[in-house]
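One protein chain omitted, others in place.
As written, the chain order gives the labels A, B, C and D, with residue 1 at the start of each chain.
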Amino acid sequence: MPRLEIDISAKTYRRPDGTAVEAVRGLRVVLAPGEFVCLIGPSGCGKTTTLRILLGLDRAYEGRVVPDPATLRIGMVFQEPRLLPWRSVEENIRLCMPRQHRARPLDELFAAFGLAEWRGRYPGELSLGLARRVSLVRAIVNGPDLLVLDEPFVSLDDRAAAELRQAVMAAVARHRMTVVMVTHNLREAIELADRLVFLAPRPTRVIEEVALAAARPERGPAWIEAQRAMLAARGATA
Amino acid sequence: MPRLEIDISAKTYRRPDGTAVEAVRGLRVVLAPGEFVCLIGPSGCGKTTTLRILLGLDRAYEGRVVPDPATLRIGMVFQEPRLLPWRSVEENIRLCMPRQHRARPLDELFAAFGLAEWRGRYPGELSLGLARRVSLVRAIVNGPDLLVLDEPFVSLDDRAAAELRQAVMAAVARHRMTVVMVTHNLREAIELADRLVFLAPRPTRVIEEVALAAARPERGPAWIEAQRAMLAARGATA
Amino acid sequence: MAQGHGRSLEAAMRAGSLLALLVLWQAAAVLAASRALPSPAAVAQFLAAEALHGDLLANIGATLRRVVMAFVVAMAVGTAIGVGLGRSPAANTAFDPWLMALLNAPALVVAVLCYIWLGLGEAAAVTAVALNKIPNVVVILREGARSLDPGLEEMARVYRFSPATWARHVLAPQLAPFLAAAARSGLALVWKIVLLVELLGRPDGVGYAISVYFQLFDVTAVLGYAVAFMAVMLAVEFLVLQPLEARARRWRLAAA
Amino acid sequence: MAQGHGRSLEAAMRAGSLLALLVLWQAAAVLAASRALPSPAAVAQFLAAEALHGDLLANIGATLRRVVMAFVVAMAVGTAIGVGLGRSPAANTAFDPWLMALLNAPALVVAVLCYIWLGLGEAAAVTAVALNKIPNVVVILREGARSLDPGLEEMARVYRFSPATWARHVLAPQLAPFLAAAARSGLALVWKIVLLVELLGRPDGVGYAISVYFQLFDVTAVLGYAVAFMAVMLAVEFLVLQPLEARARRWRLAAA
Partner (left out) sequence: AGAQPVRVGVLQFGTVSWEIETIRRQGFDAARGLEVQPVRLASSDAARIAFQAGAVDAIVSDLLLAARLRAEGRAILYAPFSATEGAVMVPAASPIRGVADLAGRSIGVAGGALDKSWLLLQAHARRAAGIDLAGAARPAYGAPPLLTEKLETGELDAALLYWNFCARLEAKGFRRLIGADELARGFGVTGPLALVGYVFAEPFVAGRPAALAAFLAASRQAKALLAGADAGADAAWTAIRPLMQAEDEAAFQALRRRFVEGIPHRPIAAEQADAQRLYAVLAEIGGEKLVGSARSLPPGLYADAG
């Protein structure tokens, strides 16, 4: 995975009737290989918009993403689970795997994400929290170069969220994935990220970047709380 | 609004092919008029199932809900926004109002929920956080007897979440609504609820109820943190 | 501005496309050089003459009247039944065989029985066409009613939408693609059956004229009448159906 | 168990429903007491005689062969074109007028032109029917392709679904209701047009038989042939289409 550069000088949504919504204006983020970056910004500021551009799903913007996302192997957790309702949980995951790996055993993965007993069920039979886990498994199962997460750990109780974070981080470490995560949970961001990128309200741009140097195992609850208090005091989240 | 009694002795999902998922077994919650109860339980335990029964959307269970939900005026925030994609934000809200009130001015409400500039837009043009606000406005706009909230304040940054909580609580107080809220956020529950109801994993039932006596204005961050620590120590959330 | 531009571009493409069709036809006519494939010019000449001195306008008017009446009846009745069957599996099991029988009843047989039973009049003609079209609308709309979003259904129930509000704001938009498909394929079907029905028992209309000229193997006249009515249907498509559809699809474009 | 029970109940309801239809017919025949509406018994008698000593089975076979061939061709071609037009607004604007022209071309004209151009043979007959049905499939499937879920589309793009995987697992299930509607209304339409085409220029088939008996005004025979073929179509519906549909809809029932 090479260095990833996202440079959006402007992104405006335009309706056929001419009215426009300016979502991004001059946002630039560079990710080192294997880096874990959290995007944090107010509701509706343009985070999902930025991720869609990064994924190559939206090409109607000014700026560039290098390398072209079409050349990267990407895993994505959308803000909603986006499962195929007419395929079982297991099929939903296997369909996203390259054909030659489709038959791989996945028992461990299902167990780690608490989905063992749901493999054969349809998404409509899952609670929202369970559906999110499926979408997480789908994102990491191929060990992608780039992992993009749009609020992946909501609708989960604290314990489940902690377990899933751990499972995801294990996969990230194993495959040395570069990660971009959007979250509204500052504690979560401080626990996981190498760098926090704070975004302005719409039209969004970067207002501050905070590097977190501590190694992940050293980040206990107290440390996290301290960092959080410090950031709050500095008003970075405002 | 009378006293509300939810008594589900069993709820099992059955497929045509015979396999079954037992979601609830012996759950009983009684709500006093005007009470605010939070349901807290692990992901996939049966919270949404319980709410659907309470709303009268699912009648295939053993037990009863008194009074019949069909006789109550209800406001609901589903776990997903569930807006009509082909109607504007404002139409989505007005369509849920009784015909004689449809023309009522709603400017204040839109302003309080940060939706003023989005009134004329379609749901597909909203970020998830904005869509959730619409679904919140829709739930309180009629001043219902019973307000049911399924994780209403996720996908929102802390400040927005706080503002929205305040706006909702103002409406609750004004109309003396009885409220049932599902949340995974213990701090939020402690801040808002009169009583916390902890639920067991699937098949779910009540494992503990905790009454919170302090008046809401007195619940500062420190108090909330103390309560949370206490509950965590008692293992109630486990 | 952008919108106006798009519209005129679209109209130009459409005109070009029709022109290309004419050129193709002309080329085929020249290549074939056969009485069985007259050139567009010959057909146009026939049309002009028939419009001035013949019954072209009267025949088109008669057919159009029948098409409109049968279409309106078939869409209304078919949509109601289709939605009913799509939402009630019990009713569907009970009436499905009837529906299939009617759907597969030959148009000829239905038309003949209608004429014999209701007399050789307009009522019989319109009834025959509607009976042929109704099951068609039903099977399309039934699929639509079966694939409604249950989440929105629940929302509408919680908020106690009145049946009218539900039908207009929850049901109709979800059925829109099915309604469009049924209306479009239905309009064409209705007019094809009107032709048959006119052939079997009406003293005027495009179907009557086509069959008379077919007896004489006057292909120019047959094509002329066919083209004239196709032009009417194209006009309905572009001036009525598509603007309606564009309105119904506005939300998709806005969010795209 | 529960499922088996549901199935047999359904079969019983269906049989009862068909029986009720027969009873209604018998009652109407008795009330009318007219040669124009023979009783079910008379029709059954004719069918038995025609099956034993006449050409019933040969005619049904010939028609069925044409129906199947035209149906398969029309569904395949129509689905491909419909999806293409539904997904590409530019292609749609360019070819929409052609589509509308073909959709509204009278079946008689298309059939006659096919016979003139391709000769009085089987190929012309099947082509004529397919040409009549294709635009119908196109307009239905085009609506389906226009209402695909953009969220799933994005998911499939991010995970680089191969075209085959996408078509089978993302596209087809979303098109399923539209395919069902097109197949069902299409099968009926195909067989109605086969009748017309046989009547114009084939020496066998149900359409040919109906037209011969119709000239003799033998309503019993006309109804007999119609009923015989309707029975075949009902069998196709209940033994092929509905099981296929039930499989495609399993996920809806599981989650209901």
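Just so it is clear, a residue touches a chain if its C-beta (ideal position, glycine included) is under 8 Å from a C-beta of that chain, and two chains touch if they have at least 3 such contacts.
It should be emphasised that the depicted structure is a prediction, and the values quoted were computed from it without experimental measurement.
Colleague: What shown chains come into contact with the chain that's not displayed?
Modeller: Result for the missing chain's touching partners among shown chains: C, D.
Colleague: If I consider the whole complex, including the chain that's not displayed, which of C:119, C:151 or C:243 touches that chain?
Modeller: C:119
Colleague: Quick one: say which of C:36, C:51, C:94 or C:148 touches the chain that got left out.
Modeller: If we include the chain that is not displayed, C:36 is the one touching it.
Colleague: Which of these, C:212, C:231 or C:248, touches the one chain of the complex that we don't see?
Modeller: Once the missing chain is taken into account, the touching residue is C:212.
Colleague: Based on the whole complex, identify which of D:89, D:119 or D:243 touches the chain you can't see.
Modeller: Going through D:89, D:119 or D:243 one by one, D:119 is the residue touching the chain not shown.
Colleague: Sort through D:33, D:164 or D:216 and give me the one touching the missing partner chain.
Modeller: In the full complex, the listed residue that touches the missing chain is D:216.
Colleague: Using the touch rule from the top, list residues of subunit C that touch the missing partner.
Modeller: Answer for subunit C: residues 34-36, 112, 115-116, 119-120, 198-204, 207-208, 211-212, 214-218 touch the chain left out.
Colleague: For review purposes, identify every residue of subunit D that touches the missing chain, sorted by number.
Modeller: Listed in rising order, the touching residues are 35-36, 54, 112, 115-116, 119-120, 199-203, 208, 211-212, 214-218.
Simple rule for what comes next: only the chains that are shown with their structure count from here on.
Colleague: For subunit C versus subunit D, what separation do you get between their C-alpha means, in angstrom?
Modeller: Roughly 18 Å separates the two chain centres.
Colleague: Among the residues of subunit A, which ones contact at least 2 other chains?
Modeller: Those would be 15, 80, 125.
Colleague: Which positions in subunit D touch two or more other chains at once?
Modeller: 252, 254, 256
Colleague: Take each protein chain as a node, join two nodes whenever their chains touch, and name the resulting shape: line, ring, star, complete or other.
Modeller: Contact map by chain: complete.
Colleague: Which part of subunit B faces subunit D closely enough to touch in the complex?
Modeller: Result: residues 15-18 of subunit B touch subunit D.
Colleague: In the complex formed with subunit C, which residues of subunit B make contact?
Modeller: Result: residues 52, 55-57, 74, 76, 78, 80, 82, 84-87, 91, 95-96, 99, 121-125, 138 of subunit B touch subunit C.
Colleague: Once bound in the complex, which stretches of subunit B touch subunit A?
Modeller: Where subunit B meets subunit A, its residues are 13, 15, 21, 40-44, 47-48, 79-80, 125-130, 151, 154-161, 184, 186, 237-238.
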